[in-house]
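Before I ask anything, here is the structure I am working with.
The complex is shown incomplete by one protein chain, all other protein chains being positioned as in the whole.
Take a look at chain A:
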Amino acid sequence: MAHRLLRDHEADGWERSDFPIICESCLGDSPYIRMTRAEYDKECKICTRPFTVFRWRPGRDARYKKTEICQTCSKLKNVCQVCLLDLEYGLPVQVRDTALSIDSNDAIPKSDVNREYFAEEHDRRARAGIDYESSYGKVRANDTIMKLQRTTPYYKRNRAHICSFYIRGECTRGAECPYRHEMPVTGELSQQNIKDRYYGVNDPVALKLLGKAGEMTTLEAPEDESIKTLYVGGLDARVTEQDLRDHFYAHGEIESIKMVLQRACAFVTYTTREGAEKAAEELSNKLVIKGLRLKLMWGRPQTSKPEFDGSDQARQQTSVAHSGLLPRAVISQQQNQDQTQGMIYYNSPPPPQQERSYYPSMDPQRMGARIPSQDGPPGGPSGSGENKPGLEKQQMQHYPHSMMPPPPGQYHHQYYPPYGYMPPAPPYHQYPPYNAAGPPSQPPAANHPYQHSMQPGSGPATSAPAETGTSTSGSQQQ
């Protein structure tokens, strides 16, 4: 529509408001916010009417966000003015509508004058207090939506945008560049369109989410009929045994509940297999206690020796808890702790065991890993986060050589190279002056398949951090 000369605010249907309609994530994590309000500052991205723009910074490491659509449009779909996600569930419009089977799309015209007229009408009615039927208040939450909804605010979306100059390698601003210097994640999810997202049509994120929802089947029962234990993951201090009891008692008689706070998990054992199955079925994707979404899986019988598989076994899981590898990773858990076996904790090997025998999977040669270059900057926290699963195989291992590479400052677990016996120096260790006891002090390969994929050009194995923390070989660059 044409000329936006302000003649009469009301008549022209320009929108004025006093506070934005926004979701928690967009509001940010800081309790202190300064917000500017600019009347009729921009056009609504959907209905193109001028409206009041609010602009603020949602937290310290965030960019400035501003309202993108007007309040009328946002109320029509019950979405946040900034991110266009549902206010209650944090879901895209398309997902919410399909999950709740609402369809509001017919009524909203999408083109030109019609759309503006509709928006104005709506606005006028709202202001006059006429209760237009908003279907959002009345629909009751159903299962699907409970599974899909976002339970905690997601502040990552408030980060600065990616520096487009950096992508081309041309960012001359360097350190003072306020944009993120990372490579963008491309893919079909990157092609989003605000109108599509708003109207709930052809939204790639929504489609993906719905696809996932379709596959979130209930847990299937394990073949071993004697398992009556469910593993509950993602616990934290707020969840008590009583909470678990309250949630689980309805499905069957609970024989025992064992909480392992160290690993943020708990095991609920039923007296009957049916009870366990029923609980699994009912709660499988819907377990939310005190706002915390918990993961429910079947327990496994305790194995006496944890198996290895080289890449992501983690005995201590506090940080790696639910990487989706869980069923295997939780392998050392046992189902009935308080049975006659007494307390066997799977985060320490059974006491009599000393030297872990040399598993083929520990052999870096066998696993196809290249002996890595331990780079000085091991890729930052993400590097160390990834590394941990690979490393913490046997925490309590005794190793023949006391030398272990001191953590480059970023691994907060002590990290022992899990290879007890490395084969003698593979030809590509080039730092003879390095007084290491040869290869064993090389960092484990498992650590580095990840890093390798990031730095394929990494050359010779650099001296391990035993030398200094900043043992970057010249070629290593970040």
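Here is the rule we use: a residue touches a chain if its C-beta (ideal position, glycine included) is under 8 Å from a C-beta of that chain, and two chains touch if they have at least 3 such contacts; residues count from 1.
To be clear about the criterion, contacts and distances are computed from a predicted model.
Here one chain is missing from view; checked against "Cyclin-Q", "Asparagine synthetase [glutamine-hydrolyzing]", "Haloacid dehalogenase-like hydrolase domain-containing protein 2" or "Protein BUD31 homolog", UniProt names that protein "Protein BUD31 homolog". From the options A:R34, A:R140 or A:K156, the residue with contact to the chain not on display is A:R34. Although one chain is not drawn, its touching partners on chain A can still be listed: residues 34, 36, 60, 172, 174-176, 178.
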